[in-house]
Structures are given as structure tokens and as C-alpha cells.
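Below are the C-alpha cells for one structure; questions will follow.
One protein chain omitted, others in place.
What follows is chain A.
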Amino acid sequence: MSNEFNKGRRKFIKSAFTVASALAIAKVAPTWAAPQGRSFKDQILTNDEIDLTIAKSPLLVGNKVGAPITINGQMPGPLIRLKEGQRAKLNVTNRLSEDTSIHWHGIILPENMDGVPGVSFEGIKPGRTFKYRYDVEQNGTYWYHSHSGLQEQLGHLGPLVIEPKDGDIGADREHTIILSDWTFEDPDTVFRNLKVAEGYYNYQKRTIFETFEDVRQHGLEKTWKQREMWGQMRMSPRDIADVTGSTYTYLMNGRDSAMNWSALFKPGEKVRLRIINGSAMSYFDVRIPGLEMTVVAADGQPVKPVSIDEFRIGVAETYDVIVQPKHNKAYTIFAESFDRSGYVRGTLTPEIGLEAEVPELRAVPERGMAAMGMGAMAMSGNKEEKGMMNMSGTDGHMNHEMMHKKELPVENIKIEHSEGGHGAAAAMIAMNPTSRLHEPGIGLDNVDHRVLVYSDLIGAQEWPDKREPERQIELHLTGNMERYMWSFDGKNYTEVDGPVQFRHGERLRLVMVNDTMMDHPIHLHGMWMELENGQYPRPRKHTISLKPSEKVSLLISADAPGSWAFHCHLLYHMKAGMFRVVNVA
């Protein structure tokens, strides 16, 4: 009974407050946006039938006028709120001079509504309207974006929230936050710069003075040992993000840190934050100093609550967290680019106009031996060396994890590399790929608070298909930084003959091995991937981030006939050919 009552109460307050807070922001935003000369639109579209108009319009981004692609006049696009069980009717009109498209990221829908030009449909020609129609069979936090060329980099994206059937959001209030990375450069120029000049955007390389300092501190021999491997491989431990804060302005709901996007709460309320990484290329580490966050959903799908202080969000992932600020003061929502080249902050506040202290950017991290697929070797190294090498995981952390770690299926899967590696397209092969789901990732190993790791995620419920996999597909993530080549199994999309074939109705295990030094968020359209992280129920993901030299396994029910895109969600990696079509037949 009391449960029922609570649910009802929550439902009521939620609907009252989401509208109220939305109104408050919409009303207030122009006053502090005015000095920058931009009055912000924060449309929330809830109509039964929704019209979206794609256009290119000059808009103030940070403190400069840019030419983003806008959706209904705003960048990012409006928040679309659908309801589980409804039929989505979304009419997208193209007012650009080139083709466009919208892909509904993470939504289970028919093949021809998925919005990938060349895979699910022709694309939307200039002047045309495409009518997306599909039944909404899920709820949670998702997003939408262009799948045409590099339009996503120009801000052609927006949040998509699907309310559960019963309307219970498990909180008194909610806010949706979409993070993005903006550049005033032409995205085609960015891509060419990456292609012709390795490290173009990296202004955090090791200098010779740092080498001298290491020699002074650790001696010549150790410094040489540490440098040797990187030198032999012609790679840099500081190669973390391809495109960095040197060109990017990081945005939270379209505002930079100075504009300080703010969201309201009343002390004591439970606030659900729906956080979406809509970036083209940037991973963020998100925290709210002074507030514990309880993760309740990953990629829109409910997980058993995990309380943490910080989480890393890969490109295209979403996390829902619940916070319960008790004090009548402002809190900073801090999203730091994972290479520490920049950040964006917003504010969670009881009244508009307040702000809290903004943390400093942390030191530039370096990749350790584990990145080279030498995890096992690294662990046998002595303590001192580990410290010096900035190895993933302090001893304490590692031991702790080892004690609690369950045996994962992927650990018993022997990884086969094709004869002679993957050719010139792969500058590296992970010598000893390992499961790294229990590691928080580069730069977060030694923080003194709780950081979410993939092995923390437990599905909130069992998924319908409980079959064991009948078949296994292995894919390797490959790359060559020198020429900015990115591919699967050493072949980019234009070099493969056909799609990856799934048999309709089969249950299969997808094993992926990251043979590169970069993190990659891999996204499968049309079907969920259940992450085999040792937990049950397994968490479901639409986008899975692989660390360097990591191997993961995922279970897929091939229940969606048709052709689906499967790709790295780093925009320029996809453009370079790290893309496949999966055909379910």
C-alpha cells in the first residue's frame, strides 16, 4: 500500500516539477544568456506528432558565433519526450543544402526507421520531409543524431527521453543533460588534419624536459625501460584523445562553462539526472563534488542502484543517476574531458544565479603497460616500477578487485590473431588482451573516491532471452594512428565484401578485442548487447567502450531482421571506415 502511495506521489510531483523547472529555466535563461547575446531555446517536445526542422543557422556558441546545424532553431536539438507504448510520429524536414538523417540512438525499431543513409534508407534529401513511425517499446534515456557525414560534429543531435508506462521515474524531479564537443573548424578540416598530421590536436605530448626529470628521479635505466617500449612501438602514452580541448569547446546542453547551464532542485528532493554523451569524439569524467550519485540506468536500461562519486561516460553512452542534495546550496556538475584538455561545468542549484566552486583540471594521465596488452607482465613488475609507470590500478585496488572478481566467459576465450597480424592497417596487436571491465580507465585509477566500473553494472531485471549462445563472432578493433586508419580486423568498410551475417533468431556471443592504443565506443544498431561482466542479470548496452588491449564478450539475440550499422562511435573513426553492416537474415 505505502509503495503504491509513494508511486502516486512521485508521479504527481515529477510531472509538476519537470514542467515547473523547465519553465523556470526557460524563463530565466535569457537573462543570463543575454550578455552573450543569445537567448536560449530549450524546447521540450511532447506532442503526439512531432515536427523537427533541420537547418544551418548562425548561433552563439560560447563567446563566438558559429554555424551549427540546428533542430527547430536550437543546438543541441529539443528534448523529445515520448511515452512507452505510444507510436512515435516524428517528421523530419531537411532545410540544409545537403542530405541529412536522424538516427534514434538505442531505440529498438524497424530497420527502415533506423535512419542510417545507405543502410536503412536513402537519407533525407534537401527540402524533403521523412516521416519516422515506430512503436515505442522501451523507456529510458536515449538520444538522436544525424548519421550523415560529419553533421553530428556540427551539433545535429539532441536528447530523447521515453517515460515509463507507469510514469514512475524513481525521483521527485529530473533533468536531462546532453554533453557535446563543439569546434569552430570545419569538421572536414578536422578530419583532414587528423589524416595528414599525426597528433595535430595533441598539445600534451611528453617533452624532453619531462624525460630529464624522470631520469633525475628514477635513474637512467628505469626511464629508458619505460620509454623503450613506446619508442619501439612508435606510440605515445599521452595519445588519449584524437581531437582535444585545443579546438573543442565542451558544452552542457549547448552552454559552455561560462554560460553555466543550471538546473533547479529543492533540498531533500531526489533528482534524476539523465546524462547523455552526445560528443563526436570526447569521453567525459562526470562528478558533482559534494554529492553521491546513484547510477540507476545505463544506456537507458535499468540497473541495480550503484552508489559512486564519479563515472566515465564514453561517446554515445547514457547514464541515469539519482542525487539527493540536502543542503540549500549550489553544486557544480563537472564534466572533464578524459584527456584533461578541457571541461564543461553546469550547476545544480536551489535558485538560479548561484554557483559553486569549479574543480581544477586534473593532471594529464599516461597510458601504462596494460594498454599494450601486457597486463599480466605489468602485474609481475615490482611496486616501484608500477608507481613510476602510472600503471592502471594501485595495488590496493587491484587486490580488492581480484578478490571479488568472478571468472568471465571472455577470460577463457583464446584470442586468435590472423596470420601476420592485420596488415598495415594495424600498428599494434594486443599481445595478451585481458578483461578490463573492473578498471575505471586511464586517469581514474588512483582517485580517492568511488568510480563506476563496468563490472558494477547489474541489470535490474532478467532479459527475455535466456539461451546460451550458439555461435561466436570475433572482431578485432584495429588502427594505425600514423595515417589515421581505423578498422575492424584490419579492413575498413570500403574494403570488405559484405556484411557481418547474423542468423535471424540465433543467440550469439560477440567477442571484441581492442588491438589499438585508444578507447573505442562500439555501437550496434537495432539490437541490445548484454555485457558478460560476471553479473546476473547482465547489463544491456547499445554502446560498449573498450579500453586499449581489452577483450570483452557480449550476448546478442539476433531478433531484428534487416541491415544494421555497427561502428565505432568516435565520429572520425567511423568516417575513416571503422564501420560494418550487420545483416540479420
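Note that contacts are C-beta pairs under 8 Å (C-beta built on N, C-alpha and C of every residue); 3 or more make two chains touch, one makes a residue touch a chain; residues count from 1.
Criterion: contacts and distances are computed from a predicted model.
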item	value
Name of the absent chain as recorded in UniProt (options "Phosphonate ABC transporter, permease protein PhnE", "Cytochrome c-type biogenesis protein CcmE", "Copper resistance protein B" or "Phosphate import ATP-binding protein PstB")	"Copper resistance protein B"
Identified contact with the non-displayed chain, of A:Pro117, A:Gly140, A:Pro159 or A:Pro469	A:Pro117
Option touching the unshown chain, where A:Leu90, A:Val410, A:Leu510 or A:Ala576 are the choices	A:Ala576
Residues of chain A (touch criterion as defined above) contacting the omitted chain	99, 116-119, 121-123, 147, 191-193, 195-197, 200, 203-209, 231-234, 424-427, 480, 482-483, 485, 492-494, 497-499, 563, 565, 574-577, 579, 581, 583, 585
